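Note that one protein chain is taken out, while the other chains of the complex remain in position.
Moving on, here comes subunit A:
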Amino acid sequence: MSDAPHDLGHDDESLATVAAARRAAADRLVTPWWYHPVLGVLFGLYAVALASGEPWLMVAGIVVFFAGVGLLVWSYRRLTGMWISGYQPGPASRWAQLMGVVGALGSLAAMLLAWYTDVAFGWIWVIAAALALGVVVTGRQYDRVLRADLRGEL
């Protein structure tokens, strides 16, 4: 921080520089088309594994889920040269939070239905598919809002 005088005429230019840098970040944020579908499938398989009630399958489901998410994040960082945490404060973060809620509630619903009702296991796959779809929708909405925010369109 400094109280040194500076060229006031350049302040508008500086703010334009800031806006341009944020737009550049938005332009570079091109999520691969397969990113959210793969994430949705990971969530869906995780829910099915938990609902199965088989200890080995539940453990395998958890391991595959976290390894898969780790691999997705690694791929995204490598492809875009950037990373934005879904929990970084901003208008888009509510969509990341909603994705977490969809994932948690979907998995819980699948688990409770399988464990405490006589519903056919086929319905668990239906819930898993709906969960995967919810992850894709919230994930793509997150991307849209994030890019609009960076471009100053919100």
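Convention: a contact is a pair of C-beta atoms (placed from the backbone, for glycine too) under 8 Å apart; a residue touches a chain by one contact, two chains touch by 3 or more; residues count from 1.
By our rule, contacts and distances are computed from a predicted model.
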- prompt: Any idea which of "Ion-translocating oxidoreductase complex subunit C", "Transcriptional regulator", "Acyl-CoA dehydrogenase" or "Electron transfer flavoprotein subunit beta" UniProt assigns to the chain that's been left out?
  reply: "Transcriptional regulator"
Task: Pick out which of A:D11, A:E54 or A:E153 touches the chain that's been left out of the picture.
output: A:D11
Query: For subunit A, which residues touch the unseen chain?
result: 1-4, 6, 8, 11-12, 14-15, 17-18, 20-22, 24-26, 28, 77, 80-85, 88-91, 149-150
